[in-house]
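First the structure, then my questions, so here it is.
Note that one protein chain of the assembly has been removed; the remaining protein chains are unaltered in position.
We just call them A and B in the order they show up, numbering each chain from 1.
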Amino acid sequence: MGKFGFTISKGRQIDYDSNDRSIAAYIFEREPSFRLCIECGGCSATCTTGNLTKFSLRELNILIKRGENDQVRESIGKCMLCGKCTLVCPRGVNTRNIVSLAKKAFQLTDGYAI
Amino acid sequence: MNIEGKKAIWKDYQKEIADDKYYYVRSCVRQNFFPGSETAFLKIMREELKKDVYEHPCHTSCSGIGYHSDIVPVETTMTIVARQFAIMTEAGYENLLPSCITSFGLYTEILDTWHHFPEIEEKIRVQLKKATGREFNKPKNLAHASDVIYKFRKEIAAKAKFKLINKNTGEPLKVVDHIGCHYAKMFPSKGVGGAEYPFVLTGMIEEWGGQIIDYPERRHCCGFGFRQYLVQANRGFSIACSKEKFESMKPYKPDMIITNCPGCPMFLDRWQYVINEMEGKRYGQNGEGIPVFTYEEVAGLVLGYNPWDLGLQMHQTDCEPVLDKIGIEYSPEDKYNTKINVEYSKNHNLINV
Partner (left out) sequence: MSKHVVVIGGGVAGLEAAGRLSKVGFEVSLLEKEDKTGGHLNNWYKLFPDRRSSSEVNEYLDRISINGQVKLLTNTTIEKFSRNKTNLTILTNNGEELVADAVIVATGFDLFKSSRKEEYGYGIYDNVITSAELEEMFWKNNIALVNGKEPEKIGIVHCVGSRDEKVGNLYCSKLCCVTAVKQAIEIREYLPESKVFCFYMDMRMGGAYYEELYREAQEKWGVSFIRGKVSEAGESFDNKLVIKVEDTLAGRPLKMELDMLVLMAGMEMSEGGKKIAALGGLNTGENKFFAAADHHFGSNVSNVEGVFYAGTCTAPMNITETISHARAAVSEVMEYLKDDRK
């Protein structure tokens, strides 16, 4: 805070062009159904974790695609891989595999497991 | 970029600006922020353009600063504004000329509110009468002081001693225009050129020899926003707004910024110093900051007024780089001297010196 009593706020804007979207690219290549999500939220509604914690698989989908990876790292570990989300998806997205692939991609990038 | 497209839009946003007999209302904060600007405006209007500009010592703040900080209820603000109208009416004037953008926006907003809800106007009339015994007519014409300078930009150009041209290269100075949010964003039809591509400052700069820069964050707020700045803990948001603009304009290598609002030049000027202190970043050329001016200061410079009479010594991002480029002579030793031979305390927190 120094002598001014405040610091320069960090923006909330998603800077699409400078974000690192390599995690998304990794998933797209291995699970093409990732593209089919229409963000209906069926997965999040049925998700046990989502009903008890601040975890939304729908939001996670978007954040991975936009390259907001820090936020994804923070919450992806909450998924219990139960597969209920895959059961309800109207677009046939293999949501469970997306979580697995994302974790794998982070492990490859970061050098350690989430 | 296709300038014809902009011209087509500018044609749609031509407002009526009275050409004489103005009732001038000052800004609360400008006399502290940029103390030479209003004086320069009156000098230009009265001595250069020979216009009748009337001022009354009893006019007050429009209370917009309180309204926009959630301190003054809107009805109180309306009654205060009604009193300004009453003083104007009593003096026999009909053309209201506010110095402040937020006042201009507020007057516009109130007149529009009364237009749609005449019962509110009636109520305010009663309140003003009860409180002060005064009655008022609504202004026939409402123009911001920058509208009027825009209107007479050609007359000013005709009297100009300097042009906004780099004397060493012969190139026009690259100028960023920054329009106060309350100028046209609320009522696009009340601003010269509208809200998306305002022409009011562009018109002046082009007429006086400069070249306007259109950069991606041109429409972004300077960050003042009243609520943001007034609470210290919120200032990180305010400065981030200015920073976003500086980052966006930097690649164009602007020589200067011109503004038409009380808050914007203050923040665009002072935040450059704070960003420099916090992060060691400057946004002008050769490691300098980008000098920020009010439109009256720019008009005054073009007309050959002494920079220190215009109050340029009060800027935190020093203006000398621009003066040197234009070729305006100034005396560095007089910078902090007053006309009554008392030396101002020197500002030590400067960039560009």
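Just so we're on the same page, contacts are C-beta pairs under 8 Å (C-beta built on N, C-alpha and C of every residue); 3 or more make two chains touch, one makes a residue touch a chain.
Since we're looking at a predicted model, the values are computed, not measured.
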Among B:36, B:172 or B:194, which residue is in contact with the omitted chain in the full complex? B:194
Kindly state which of the options B:90, B:155, B:217 or B:324 is in contact with the chain not pictured. B:217
Going by the touch rule given at the top, which residues of subunit A touch the chain that is not shown? 12-17, 28, 32-33, 35-36, 38-39, 58-59, 62-63, 65-66, 68, 91
When the complex is taken as a whole, what residues of subunit B touch the one chain not shown? 1-2, 4-6, 8-9, 194, 196-197, 214-219, 251-252
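Here is the rule we go by: only the chains that are shown with their structure count from here on.
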Compute the distance, rounded to whole Å, between the mean C-alpha positions of subunit A and subunit B. 46
Show me the residue ranges of subunit A that touch subunit B in the complex, using the header's touch definition. 2-11
In their shared complex, subunit A is touched by residues of subunit B numbered 232-237, 239-240, 243-244, 274-275, 277-279
